[in-house]
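Notes for the one structure printed next.
Missing here: one protein chain of the complex. Every other protein chain is in place.
After this line comes chain A, so read on.
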Amino acid sequence: MDVLARFLVLLSAVLALAAAVFEDQVGKFDWRRQYVGKVQFAYFDTQTQASKKLLVATDQNVIASINSRTGELLWRQLDKSGSEGYIDATLFHGQDAVVVSGNGRFLRSWETNIGGLNWEMVLDTGSFQFATFIGVQDTVKYVAVLKETAISLHYLSNGHQKWVENLPDSETVTYQLVYSGGNGIVYVLGLTTRSHLTIIAYNLEDGEILSQVLVQCPWIVSLHSNCAIVGEGNLVCADSETRSLYTLALETGRTLTQVTMQSLDLSLEEGFQPHIIATQPNPALNAHAQFFLQLGPHHYSLLQLQQDIISPVRDFQQTLLVTFATTGDKTVAVVVSSKNQTAYNINLFSADSGRRLLDTLTTVNLTPGEGPLVKAYVHAFLKKDDSVGYRVLLQTEDDSLIFVQQPGKILWTREEALADVVSMEMVDLPLTGTQAELEGEFGKKAAIQDGLLGMVFKRLSSQLILLQAWISHLWKMFYDARKPRSQVKNEVTIETLARDEFNLQKMMVMVTASGKLFGMESSSGTILWKHYLPGIHRTASLKLVVQRTTAHFPHPPQCTLLIKNKESGLTTLHVFNPIFGRKSHIVPPVLSRPVLQSLLLPIMDQDYAKVLLLIDDEYKVTAFPSSKNVLQQLQAIASSIFFCLVDAEQGKLSGFRLHKDLTTEQIWEVVIPTEVQKISVVKGKKANEHVHSQGRVMGDRSVLYKYLNPNLLAVVTESVDTHQERSFVGIYLIDGVTGRIIHEAVQRKARGPIYVVHSENWVVYEYWNTKSRRNEFSVLELYEGTEQYNSTAFSSLDRPQPPQVLQQSYIFPSPISMLEATITEKGITSRHLLVGLPSGAILSLPKMFLDPRRPEVPSEQSREENLIPYAPELPIRSEWFINYNQSVSRVKGIYTAPSGLESTCLVVAYGLDIYQTRVFPSKQFDVLKDDYDYVLISSVLLGLVFATMITKRLAQVKLLNRAWR
């Protein structure tokens, strides 16, 4: 009984250790930013001035509603990631948003006020082509979905299918457009490339084919951009080869009417594919008779088609974007032209006459660092005096959204590029101006110039400055303390950036897939700088390296971004200052061969920049920076530089050594046969990790020494055969220098996705158990044994004994989306695993639970070691969620960084959202707690002082009285 009780006490003590959040800490040092991704479709709610709702669908398979006044999310729904949830089309009508997703698999209708589903339909398989509303008698009643082989009509109210018809000749004809002018006939347009056009008219009521027309047009390529439906059911196409427009009335036409652009006084730019932009404001009515023809990258023309005659309305030169907007019965053309690099002019023109509307000019000044504009969504409304007012949502090439109100006021900006962060680093903030001055005072040059007296004077003056700064700091603290906390807002700007005493604030440098770089201040999430790198393809792999930290004043910190193009394999470097985002003047080397691997060496050049080694596909090495000093250092230590290349496609791991002349030589190779298994994860250890204790003290007072091999790689493979009985997961621990396989294990009846964390002397990995259909964690720990072979240094080349490997597995009662471990300055604090769950929670799981020495039957010794007895299932407790209810959707990465406090680890989880917080795996043992009761302690102290004073006085009186007696 006693034993059990003691065990319970121990267990509860262990559980209390785990990191958790107190309610009053909410929002104190954590923040979350929610994003939606690159907007594909955007719609404004009702066409009134008071409307606030903006509905967007994005490439991240998100449908969301944004408050158009503030830019905050009203609600957001996430579909499956990847192509299965890809949003093909979005239509908006009244309060309903109809979304086709998953390549035409799902048809959903969303209630846009509350963010719930009206209905959901599963459609037949078939590749999606087009979707549109179909109206009849002035009301929108149906949704038409065009697939490669069939067209189906659904009721808007409940999603039920009205009819579905197979399309004739769908093997040869690509159907691309559906049109209905509200007259009970549905036209489906298809084409056979460079041959003919097929127009099929369906009866809206029963889906019967009314007519089927073949029109010869040998120039046709695509209906989507080259053609549009204009006016009362007229097809208008533009062709670049013959430089002419073709028109055809869908109802009656049998042949295309050709109108040359020359006859309309239009000149198409050489080699430009013309586009036609038309509008159909109400699907139950005919399309508008006016349309835009794009003649060049910055040249548009507004045309109209009336009585089968095309006539020009107005020409727009030097125009970036054009779009139509409708409010009430008024349709306007919105024209965006660029004023200079960052300023844009927006004008409204009447679509019917082409006249410029008065008082509609809006000039938008964008902050530098934004990409060029790509799209404009206009919210037009009728003002009280019946004139047209508008607000514009601008979208830039780097996915940011800028909402502009007349006359040129930017209401909000959303940096949607941050929905797809690929890589990030945290950099210490620089010293303040005064601190920097102090540092500069003792520079070598200064000492020679000034002499002794000058130096003394300088010292005194700098001390004075420090004193001044300290007093002003105290004053500010005193001043702020009187105000309630909510009012105190420390505005962080690039000027006021300074390191705090515990180095808890850092600069987060984020690299996004769109090629935009961000610098965020970590404690508040304020974006301090942004820099757009144009021309980066979204598939390019990006790697961020910190070459010089802020510690080397007056040299500016330096980061290097490696940009590898997926197709060509060529790599370019972008060198910049991570604090200000400015491009560095240092010229990076030009790399003519694809780079396979980059290595950041601990050696530094004379300017304290760490050396980056780049290995190309001929195994030649380029050093950056490559000054003479660096090359000398490299020659000196070349014999101790090894690197390992992994070719996952061929299942090959190969080790190389560096020669003095920067050539390389292969020294080992491990081949994992790709017919059986494929390499899925290769994980080394973090370079900035410190291990505080070399071993573990066991219950019998002996020490179990850890096997701390910094060159160890954990390689995880998955079987090619995915059958549940035969699939397996293999784990290999390979020494990266010698290629020796330290340990290998096979987990049968297991498959990926696999998440691995490799740190200190342990590897934790998570896999799916196909037999029991559950997720399992497995931990491997490596020990040298009770004797240490060489306690001063570790060498991979001199290790006669293989390490002892301990392993244990546990059930984890949830799938996971990410796995990472906490890290602290000196490694004294106990470690926690940060587990991203699909629900958006981030679980802080003590590493104690993943300890292969957890005994099945607790003994006296195991209790003394604080080992928790083995339990097959790992607990998930909501108190361990470090982000409480601030769920982080689709976690793609968790970045951990040590702070200046040993107890504190900075955590950034990024995915669709970004969440930053601090975790205290062993509680805050090195600072006073937040709830430290200053009042109580000071009142007790004061009370004691008074008590001593009073008793002293009393004692004196008593002594005096006794003396008198």
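We adopt the following convention: contacts are C-beta pairs under 8 Å (C-beta built on N, C-alpha and C of every residue); 3 or more make two chains touch, one makes a residue touch a chain; residues count from 1.
One rule holds in what follows: contacts and distances are computed from a predicted model.
Visitor: Out of "Proteasome subunit alpha type", "Dynein light chain roadblock", "Endoplasmic reticulum membrane protein complex subunit 7" or "Myotubularin-related protein 11", what name does the UniProt record list for the absent chain?
Guide: Result for the unshown chain: "Endoplasmic reticulum membrane protein complex subunit 7".
Visitor: Given the contact definition stated above, which residue among A:534, A:569, A:589 or A:815 touches the chain not shown here?
Guide: A:815
Visitor: Out of A:21, A:186, A:303 or A:905, which is the one that touches the chain we can't see?
Guide: Missing-chain contact among the listed residues: A:21.
Visitor: Kindly state which of the options A:462, A:664 or A:770 is in contact with the chain not pictured.
Guide: Of these options, the touching residue for the absent chain is A:770.
Visitor: Where the complex has a chain not shown, which of A:660, A:723 or A:826 is the residue touching it?
Guide: Within the whole complex, the residue contacting the unshown chain is A:723.
Visitor: I'm checking contacts with the chain that's been left out. Which of A:271, A:800 or A:872 qualifies?
Guide: Candidates A:271, A:800 or A:872; residue touching the omitted chain: A:872.
Visitor: In terms of residues, what is the contact footprint of the unshown chain on chain A?
Guide: Counting only chain A, the missing chain is touched by 20-24, 75-81, 85, 105-106, 108, 111, 114-120, 122, 125, 722-724, 727, 751, 770, 772-774, 776, 807-811, 813-815, 817, 838-841, 856, 870, 872-873, 878-879, 881, 884-887, 931, 933, 936.
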